[in-house]
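Of the protein chains in this complex, one is absent; all others appear in place.
By letter and in written order, the chains are A, B and C; residue numbering begins at 1 in each of them.
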Amino acid sequence: MGMIGQHLLNGLMQGTIYGLVAMGFTIFFGVMNVIKFSHGDVLTLGAFGGLVAVWAANALGLSVPLQFIVALCVAMALTAVVGAGISHFLIMPLRNAPPLNMLLMTMMVGTAIREAIRLFFPNGTNPQRFPELLPAGGFNIGPSFFRTDAIILIIAGAASIGAVYWIINHSKFGLAMRAVAEDTETARVMGINFGRIIPLTFALGSITAGFAGMIYALYYSEINYSMGLLLAVIGFTAAIVGGLGNIWGAIIGGYLFAGLQTFVVAAMPSMSDYKNVFAFVLIIVLITWRPTGLLAERGSERV
Amino acid sequence: MTPSSRTLARGPVWPLFVAVAFAAVALTALVLIENQKLLGAALAITAAFCFCAARFGGVAATEVAASENPWLLRGLITVASLAVIFVLRDDNFGLLMLATVLIYATICLGLTVQMGYAGLTNFAAAAFAGTGGYTAAMLGQQGGLPDALVLVCGGLVAVFIGSLLILPVLRTRGHYGALTTMAFGVMFNVFLDANDFFGGPQGLKLPGINLFGWDFTNDIHIFGLVLSSYVNYVILTGILTALAMIFVGLLDRSWVGVWFDVVRLDETAASVFGLKIAYWKVLAFTIGNFLAGLMGAVYAKMTGFIAPANFTFGDSLVMVSIVILGGIGNRWGVLPAALIVVLLPEKLQFIQEYRLIFYAVLVIAILTMRPDGLVARRVRKLRAEASA
Amino acid sequence: MGTITKRGLAALAVASVLPLAFGSFSAAFAKDKVKIAFVGPLTGAISPHGIGGRNSAELAVKLMNAEPNTKYEYELVVLDDECKPNVGVQVVTKIASDRSIIAAIPHYCSATAIATVDIFNRFKMPMVVWAAVLPEITYAKKYPEVHRVSGILIGQNRIGAQFMKARGYKKFVSFADSTDYGKSMNKYFTQFTLENGSEILGSFSVPPDQQDLSAELTKIKELNPEVIYFGGLTPLGARLRTQMAKFGINAQLEGNSGIMGDAFVNAAGPELAEGTLTFFDSPPLSKMPGGKMFSDAYKAAGYSEPPEAYGPFAYVATRLVMETIEKVGPDRAKVTADLGDVKDRPSIVGPVTFDDHGQNITPLTTSYVVQDGKWVVWEESEYVSGKRKLKNLP
Partner (left out) sequence: MSGHLTVENIFTAYDRADVLSGISIDVQPGKITCILGSNGAGKSTLIRSILRLTPPRAGSIAFEGKTLDQMATHEIVGLGIACIPEGRRIFAKMTVEENLRVGAYLVNAEKTVKARLGKVYEVFPRLKERAKQLAGTMSGGEQAMVSIGRGMMTDPKLLIIDEPSLGLSPLFVQENFNIVRRLNETGVTVLLVEQNVNQTLAIAHYGYVLSQGKIIVQGESEMLAKNEEVQSAYFGGAH
């Protein structure tokens, strides 16, 4: 077990990505009471947008740090626009339909996005190599190898979680968001433009997906059209286990799931086939124990 | 409905004949037509007919006629089904698809009881169907047990496996319940993939059904006609679907259905009434899982092959989407929805790799245009209330 | 959303044009029309292989129809099996019950093929598998209808194990996907490697859609093998190679038919892919008797997707079926009988000989290594001359 440090770092990295995705789920749920299952595919879209931006920036002869910035901006802008668009054109008109219809709708939107990438991105079915924009290398502590880029990405992920937390709890937009989430009608009576806050909220949630997509692309240096599917399932799981509508719950859920997966492989490598079986059994047990998530909705951190 | 309308003269019966005949013709056409232009035309005519019927009161007239003449309706459906089978008698593929549609529809009737009536979320219908299928496969390997029993065992084992989930299902609601079943569905799949005892990812083969000495894999020779062996399966699944339909209908119209409504709509009020919520939830969950397991066993026997890839989370989603597209809580809705969801991807083969995106866009369009599904849930109308 | 609807419309437009395009070359002459069916995965993660195979089969039909002396006009019916057994059963029932379809060229995925061979047998429909590699397809039962031009995975692993032994490698880790493909690969790898007296330090099995391999790789790093054997397909393989580098694992990577193709090199990048070995049941196009003809014709036909590794086999299977129909006429039973006698039949990949189970037994397994971003036959690479070296050579 000399590799504990290494496993810890792996888990931390994965947990950061899962947590970011789960945070998106929890934002959408908090403000509109919907599970937006296209979230994972919006993430994929962000990563592919980032890839195109890197190619373009590279062709223009920009330096690597500039390429990085351009890619990040494009990924976030693209996901913001798509997220707002989905909410405005597809989710809002369905807001009085049964919640399951919304779930099916967003799943189909996800499928459409995924298939569109596969069919219309050049060579889209095959995995794409994502250029390495962060400093390579790293350092050893004992037998563990700490990658520089992983550390940068974990810090960036934590910073973005902090930023979203600040926006929700301390900005005026966040105030409006939480008001709409808690009581849409009263929020409107307070002068809040509901028709604008909702798409903006979806844009914010989708930006976290774009950011997660970029972290993913930079960490794994490889992206593919279906990468969002599994991340959506895991992100949804993490958000629920943590307690829907609670940001800290989503983050805890994300790290918990990553921890579970890592632990099974590290402790029982011969049982690695069964690691998802273990993970999901534990999830079922957890959810039975705390039927509304580890951190139930409460306090001012609803969204 | 106002009391006075009940005392009005009985409506005409002919809309019922037209509706059943039209459904039979449309079904046959959709199964048979392979040419995409003809298919498009047939779909357009069907849609136009349905639209006109709805627009000019035909649907309402049919409903009235159907509720006033339940036995006539059942008789007409039986005759129409036999006619469809006769027309398709040697089209193996058409019959296979028809039986598949019926199997999906019946599983979705179970889901209707769970999700539409009692308000439970179940994202593992395919896993329960798979449980039934694997039960049939394992029992088939041992041999000795008659197939009728094997199929029932499929349902019972699904109920048993489902009972392991009862505690989490009872304790969770809404999206949390969705996660519980979803996790189970994913787990079911991963487990079968990892495990070699149940055939692993390669799956298992199993023989066709032999019911009371009648071998389903043989063609039927009758009155000098040769009927495809799949006619056996269509008749069997048709009977099972009809039974499930009648059973679910009785359930909905009885007081059990009212309790389900109360459980679904307001759990707090239900508990105040002193109602044993858990009891009704378990009942709904069990009924649904039994139907899924039973039909899963039939499906496995019919295709003669069973593998984890047949029962993925994606397949559970397909089943949920049939229930939603049909109009959640309306048992009749599952029939057209199953037809669309099962048959359409098959009919879209000609657009090859563009199939999936087309299908997704189509479902989005249906959901946007008909947010309550193809056939919306109707407000409960009890006999007791009508006579009061 | 604007973009998505537009793309959806574009898809619709393309979808409505495609069948017209395919149909256009079939109405030229008044020859009798004969239908044959191609089945493969056209949607999902491995659809590039299915699409490459479809294009190649289509090319075979196109070229055949262009020949003036043929007796029949051929039409290819294309079906998507999604690489799922139940969907495979469905579409095969569909073509088998359509009497106008004489024969089929089915399946890339083995589990799907294993599920459908019974149906081909039941409906007495002759078929030639173009790509699936599990032995059970041809060897589980002796069905006269079932044939296969592609090799089975036992050969790849036997030759691979010999090759690695010859280089002196002793410590292996097996990393396979959890599908039937990966599991079978791992089974024969394990068998041949242990027979050679080498050591397998650990075996890992992951779902093909798993993205993060860090837990497994951390463990592998601890085990410190000389070679990582990979049994799986390109997406997971490219992920494995990329993440190995991130963890600083300097083991030699050994793969199979599953990662053969440009997609692996593109996804992992030429630097990381460099030196990766595979053992694949086909010589490169340039070494095939008809390789140049095939690649020129493929290029001329203007397909936007590459034929992928099994494209030539789809071409051969389709061609073989059509040649048989030319010979015996469009009759399922006669085609089945004649396919049983195929011996040393020339084809673009080399002579085809079916054994009594319908399996092509011509040994075609070739060793490849990635050199400068291209798959190169081992014997012709700079690795043989010692100019470049494999990793971790003892």
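Keep in mind that, in the parts below, a contact is a pair of C-beta atoms (placed from the backbone, for glycine too) under 8 Å apart; a residue touches a chain by one contact, two chains touch by 3 or more.
Computed from a prediction, not measured in an experiment: that's the story for all the values here.
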Q) The chain left out touches which of the shown chains? A) A
Q) Out of A:I192, A:L230 or A:L282, which touches the unshown chain? A) A:I192
Q | Options A:M92, A:I151 or A:L175, residue touching the unrepresented chain | A | A:L175
Q. So which bits of chain A touch the chain we can't see?
A. 172, 175-176, 178-179, 182-183, 185-195, 298-300, 302
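In the analysis below, only the chains that are shown with their structure count from here on.
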Q: For chain A and chain C, let me know how many angstrom lie between their CA-based centres, rounded off.
A: 35
Q) Residue numbers in chain A touching 2 or more other chains? A) 90, 109, 112, 115-116, 119, 273, 276
Q: Identify all positions of chain B at which a residue touches two or more other chains, and write them in rising order.
A: 190, 193-194, 353-354, 356-357, 361
Q) Where on chain B is chain A touching in the complex? A) 115, 121, 165, 167-168, 171-176, 178-180, 182-184, 186-187, 190-191, 193-194, 313, 317, 320-321, 324-325, 328, 353-354, 356-357, 359-361, 363-364, 367-368, 371-373
Q. Can you list the residues on chain B that touch chain C in the complex?
A. 36, 91-93, 96-97, 100, 190, 193-194, 200-203, 205, 228, 303-305, 307, 309-310, 346, 349-358, 361
Q.
With touch defined as at the start, can you tell me which chain C residues reach chain A in the complex?
A. 1-2, 4, 7-8, 10-11, 43, 45, 47-48, 51, 178, 202-207, 209-212, 214-216, 218-219, 221-222, 234-235, 238-239, 242-243, 246-248, 263, 266-269
